[in-house]
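Some notes on the structure that comes next.
All protein chains of the complex are present and in place, except for one that has been dropped.
Chain naming follows the written order as A and B, and within any one chain the residues start at number 1.
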Amino acid sequence: MIPRRWKSRQQAARLLLVILALTLAAAACAPDEDTGGGGTGGTVKLGFISPVTGFVAALGTDMRRGWEMYWQQNGGKAGDVTVQTVYEDDTGDPEVALTKARRLVEQQQVQLVAGPILANTAYAVAGYVAGKGLPTVQMTGADDLTQRKFNPLVLRVGYTSSQSNFPAGQWAYDEGHRTAVTICPDYAFGWESCGGFVSAFVKAGGKIDRQIWHPLGTQDFSTYVAQARQAAPDVVFVGSAGGPDAIQLYKAWTGLGLKDRIPLIGNCCFADQVFLREVGSEALGLQSFTYWSEGRDAPLVRGFVEAYEQQHKEIPSLYAAGAYTMAQVIAEALKKTGGKIEGADFIGAARQVSLSDSLYGALTFDDTNNVVGPVYLTRVERRDDGTLWSVVEQTFPEVSQFGTEGKEAFLEHPVFSRDYTGQ
Amino acid sequence: MSAGRWAGAAALAAGIGGVVAAPYVLPSYVVSLLTLTFIAALLAGSVNLLAGQAGLVSIGHAGIAAAGAYGVAWATVHDLGLPVALGVAAALTLAVSAVYALTTMRTSGIVFLMITLALGITVFGLALKLSSVTGGQNGLTGIRRPGPVEEWWTFYFFTAAVSGVCLLALAALSRSPFGLMLRGIRESQSRMTSLGYSVPAVKFAAVLASGAFAGCAGVLLAWNSEFMSPSAASFQRSALAVVMVIVGGTGTLLGPLVGAGIVVGAEYWLSSYLERWQTALGVALILVVLFAPRGIVGGLQDLAAQRPPRPRKEGS
Partner (left out) sequence: MSLDELLLQALNGLSFGALLFVLASGFTLVFGLMQIVNLAHGAFYLVGGYVGIVTVTATGSFLAAVAAGAATGAVIGLASEGLLLRRVRGQELPEVLLTVGIALVVADTCLAVFGGNPRSVQVPSALSGSVQLGAITYPTYRLFVLALAVVLGVALYVIQHRTRLGALIRAGVDDREIAESLGINVPRVFTAMFVFGAALAGLAGVVAAGLLTLRPGADTDILLFALVVVVVGGLGSLQGAAVGSALIGLVDAFSKAWVPELSSFAVFAPMAIVLMFRPAGLFGRART
């Protein structure tokens, strides 16, 4: 190793000069880079990133399961093309997600990257993959990904965080509610979720009494629920990201006796399966506006739920359904392009995909690569075997990420934030 | 020169040769891991200055790195040009390091640890909170690298050079009278005071110096990912930096580099093959603490000098 006691400073200086000289000399010549390549003949190689460890391990695991299930059910093929997937774990950290994306693109030579889920990881990965000229398919909700930060190489097979809440706002008003209080987590997903509801509710003529923002990871919601109770609105909207926060919020809600006093509506991700498993029968009758209803009476949904339950002993969550649908859209696009994946052309083909039925319902895509599809008003009920799930009460077809405004008008105003929720 | 010195020089030449040859013989992905390793080594090196020399273990240094990173990220996203971006990064790093230094200069041991922990989490919280500036949870995208180092391989050389120079500077600092003062503080603060040194002033300077290197690491980090989000300031990142220092060996020049290599290897290479890589890392840490208390580099040094492994010196 380096001699521990340098006799003179000259040695150090010489060392430095050597390093710099070599660096400069080397920097003059460019080495090769490895990208693209990918599948051979009738095979395509796809990369799939999701957080299988870390604080959102549940979501990432479900995503992987949903994706795998699609390929299992279709013999690992899309038409005549064999599909190979390389899986990576992003642990919920953008740095890790980016490095794993690099591995997929540069070392594993995948032709497309699907996932991850958390907004910051998705932005990091999408930025990198698109920068390499490869297509990427996302299911994260981050609004701007297909709005102000639109990229022709990025396709979202899913709904924006605000999208499924536009019908909620209108519906709440139509039900006769005139005042509302919102409870959303204090970060982009929460702002966008609330933004969807608030903008629609206010546009319809309603008034927002109070917007309650809570930090992510809040354990104890009694303060916030108490504030909602104090405002005594006609309806309360919750824009939750699911998981422990949703469970704790609802426990506080029922604990303070509000369950039968003020109507509560949840967003896409509030009353998911994780929630239902933990909260139990207190959740019966809870209404939400979402795009995934595991109890929806459609053959595709029934088949998926049955197969998933048989394999994994749980009802699939919206994360499993989302990944399954990503796979489905990619498969349909592959059939259109004959197994070729070439940058924006592939995304263009994917955008042309129109599914008369998917796990979400009838899907098409708009010209900024986002889903246009149905939103369901669901209610929690007990299935025949006693498990809880959501069934559809009402369907709102062809909801766009721009709500009822249309693209130009919608993009005029800034992205939903804590200060701007469309009031 | 003695045989030992020839061997040392040869090893050094081989090492440098390897670093320079890497982009030409290794796949670009592996080179990107090496880039990450150098950046991590720089952060670990900054932690090592305080931990190895002064016995002050900071478990919040990712916060200082994040300050530098956000400085350059914000300025770049606002198209303010490279000199301004570096200036903003330097100013932010200095400001945050000064806060760390002021709050910890009269403390040591566990209290020092706790305060740096709190500060790191505070930086993380601020990064989340000040979303109009930092992009909040979603972060900032599109942080383009400066022209000359835009390519993956030019950036690799740049990072290797910067990290190499900084690690040498850190080593020089350790061997300087300043380093002697730090070690004196680790041995006995009261003795240093009775010798006329102002212990708080020395600690203040040390934290500031350490912070400067951490800030450098932060700037490199932002340029490497071309993305920046609060998780770079998280407690987990700071803790991993400490793990790198310990596993590599405190108070050694190459310790941070070796430690960084192992942790980066576990986090990014091992994790692709072993889902339980965190368990493996934990076991590795336990083994190092039990059987190589002076870290891997320290342990190798002991072996080379044929000394039995002995426990690290404890300061008060």
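Here are a few things to note about the model shown:
Just so it is clear, contacts are C-beta pairs under 8 Å (C-beta built on N, C-alpha and C of every residue); 3 or more make two chains touch, one makes a residue touch a chain.
This structure is a prediction, so every number in the text was calculated from the model and none was measured.
Residue B:125 is the one among B:18, B:81 or B:125 that touches the chain not shown. Of the listed positions A:215, A:303, A:338 or A:406, the one in contact with the omitted chain in the full complex is A:215.
Among A:256, A:284 or A:300, only A:256 touches the chain left out of the display.
Annotation: of A:55, A:150, A:396 or A:410, A:55 touches the absent chain (contact as defined above).
One chain is missing from the display, and on chain B it is touched by residues 57, 103, 106-107, 109-111, 114-115, 117-118, 121-122, 125, 128-129, 235-236, 239, 243, 246, 275-276, 278-279, 281-286, 289-290, 293, 311-312, 314, 316. Not every partner is drawn; the one left out touches chain A at residues 52-61, 186, 213-215, 217-220, 222-224, 226-227, 230, 243-244, 247-248, 255-257, 274, 277-278, 280.
The definition used in the following text is that only the chains that are shown with their structure count from here on.
Within the complex formed with chain A, the residues of chain B that make contact are 4-5, 8, 11-12, 16, 20, 23-24, 27-30, 32-33, 36, 128, 131, 136-139, 141-142, 151-154, 157-158, 160-161, 164-165, 168, 171-172, 175, 221, 225-227, 229, 231-232, 236, 253-254, 267-268, 271-272, 275, 278, 297, 300-301, 304.
By the touch rule above, chain A contacts chain B in their complex via residues 1-3, 5-6, 12, 15-16, 18-20, 22-23, 26-27, 29-31, 33-34, 52-53, 88-89, 91, 93-96, 98-100, 102-103, 106-107, 119-120, 123-124, 127-128, 131, 142, 149, 187-189, 216, 417-418.
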